[in-house]
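All protein chains of the complex are present and in place, except for one that has been dropped.
The chains carry the letters A and B, assigned in the order they are written, with residues numbered from 1 in each.
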Amino acid sequence: MSKVYIALQDNDESRFIVEAIEEDNPQATIIYMPAMIRIEQNDHLVINRETVEEKIGRDWNVQELHINLITLGGNVDEDDDRLSLHWNQ
Amino acid sequence: MTIEIKTSTLAPVRNTYAHIERRFGDKPATRYQEATYDVQSESYFHYRPLWQPDKELNDPSRTAITMEDWYDFKDPRQYYYGSYVQQRAKMQENAENNYAFFEKRNLSAHLSDDVQKKIIQFLLPLRHVEHTANLNNVYASAYGYGTAITQAFLYNGMDRLAIAQYLSRIGLILDGNTGESLQQAKSNWMDNSLWQEMRRYCEQTTTVEDWFEVFIAQDVVLDSLVYHLFYELLDKQLSDEGASDLGMLTEFMRQWNKDTTRWVDSVLKVAIAKSDDNKRLIENWISHWLEKSTVALLPISNTLLGDAGLQESQVSFNKRLNKVGLFK
Partner (left out) sequence: MAKKLNIKDKYRLLTRDLDWAYSYADRSKAFPFEEFEGIKITDWSKWEDPFRLTMDAYWKYQAEKEKKLYAIFDAFSQNNGHLNISDPRYVNAIKIFLTGVSPLEYQAYQGFAHVGRQFGGVGARVACQMQSLDELRHVQTQIHAMSHYNKFFDGFQDFSHMHDRVWYLSVPKSFFNDARAAGPFEFMIAIGFSFEYVLTNLLFVPFMSGAAHNGDMATVTFGFSAQSDEARHMTLGLEIIKFLLEQHEDNVPIVQKWIDKWFWRGTRLLTIVAMMMDYMLPNKVMSWKEAWEVYFEEAGGALFKDLARYGIEMPKYADVIEKEKDHVSHQAWWTFYTLGHAAGFHTWIPTDQELDWLSEKYPDTFDKYYRPRWELAKKMADEGNRFYSPGLPQLCTTCQIPMIFTEMDDPTKTCYRDHVHNGERYHFCSDGCKDIFCDEPEKYVQSWLPVHQIFQGNCGGPDVADILSDFYKMNVGADNLDIEGSPDLERWKKWQNAS
């Protein structure tokens, strides 16, 4: 099993995104480091537009994620409703 | 915590980078200056490119134009990345509002079938011309010399991709997002005899090796004529035919062209000011590509606008060339 991960800048907007990730990926580990938040989980992680919109209270475009994104690991699949990361093995 | 420091102890030891100081003196520099001048590596390259072993990686001899200082090509707009994207973001916000308004009010319903056909046959194929312009400007960015001019080429290249995408969106508005109009436009581009000389011109420019000649063929000659013909003359004609709303969707292109022309003209001025050899080369290239562009555009322009169309565009182009100091 391998970990996929995503790291976000530690700011107000990211907090809502992290909340959404936690809700949709209950097994995820959230690590707080200086100025950044790293989230990792085995094999698979998903960020759903709907959940983020619920948390942030406004329309949210999946591509807005890029503004606060620091890095990620895993194969990316992005569409209108979600960004997901996975490893094939 | 309050920090109070006597200003004398906090005086800077220098105002800017040493290479900027050597050029402009010991004073605070602009962000454009620090981001641009002498950033490109100039000497002691380690290996010759496998793909072009007769040249260095960065090599001024990829064009016949010569300069003592390639940083003379200062961008009058002073675009570095940050100022460039912020300027374009403002323009795209306007464009986005226009496109959204057009779609929300369903303004395409007011376009007659004839006008729609005209757009598909004569405006949408320009997305392929813009794609060529993207290739050509990225070419000049990759093989040009000195950050001042190569960064401007990359901005231009990306702008052209954007314009191709905006033109495509016009098609999607017309066909209700099926992509059919884009298919039809492409068939015109590939097979309609009216477009074939234009396609020939585009294909040929992508095989030219001298990057400054590519700049002349694309940004100077073809763009001047195309932007005048299609975004001024055709726009006016469509407007007279009751399709003035379409102007909302091409306003970006007019605004962009105005911004870019300022830069294109300054590149020409700087290059011809350097030497008569440069001037001769540039005039020869312009004459060569002007002849080809007449062949390329005549079938379309005659069909659309009659004999006067291309002539009018050429007159306006000649005026511009005289103004920068060419052919006189």
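Following the convention adopted for this analysis, a residue touches a chain if its C-beta (ideal position, glycine included) is under 8 Å from a C-beta of that chain, and two chains touch if they have at least 3 such contacts.
Keep in mind the model is a prediction, meaning the values are calculated, not measured.
J.: With the missing chain put back, one of B:Leu172, B:Leu298 or B:Leu326 would touch it. Which one?
T.: Counting the whole complex, the residue in contact with the absent chain is B:Leu172.
J.: Among B:Ile149, B:Ala162 or B:Leu194, exactly one should touch the missing chain; which is it?
T.: B:Ala162
J.: Touching the hidden chain in the complete assembly: which of B:Arg23, B:Arg77, B:Lys117 or B:Lys186 does that?
T.: Per the contact definition at the top, the residue touching the missing chain is B:Lys186.
J.: Where does chain B touch the missing chain, residue by residue?
T.: Against the left-out chain, chain B lists 3-6, 9-10, 12-19, 31, 34-35, 38-51, 57-58, 80-82, 85-86, 88-89, 92-93, 95-96, 103, 127-128, 130-131, 134-135, 138-139, 141-143, 147, 150-151, 154-155, 157-159, 161-162, 164-166, 168-169, 172-173, 176-179, 182, 186, 189-190, 196, 199-200, 203-204, 206-207.
J.: In the full complex, which bits of chain A touch the chain not displayed? Write them out.
T.: 2-5, 7, 9, 33-36, 63-64, 66-76, 78-80, 87-89
The rule is short, and it goes like this: only the chains that are shown with their structure count from here on.
J.: Using the average of all C-alpha atoms in each chain as its centre, how far is it in Å between chain A and chain B?
T.: Using C-alpha averages as centres, the distance is 38 Å.
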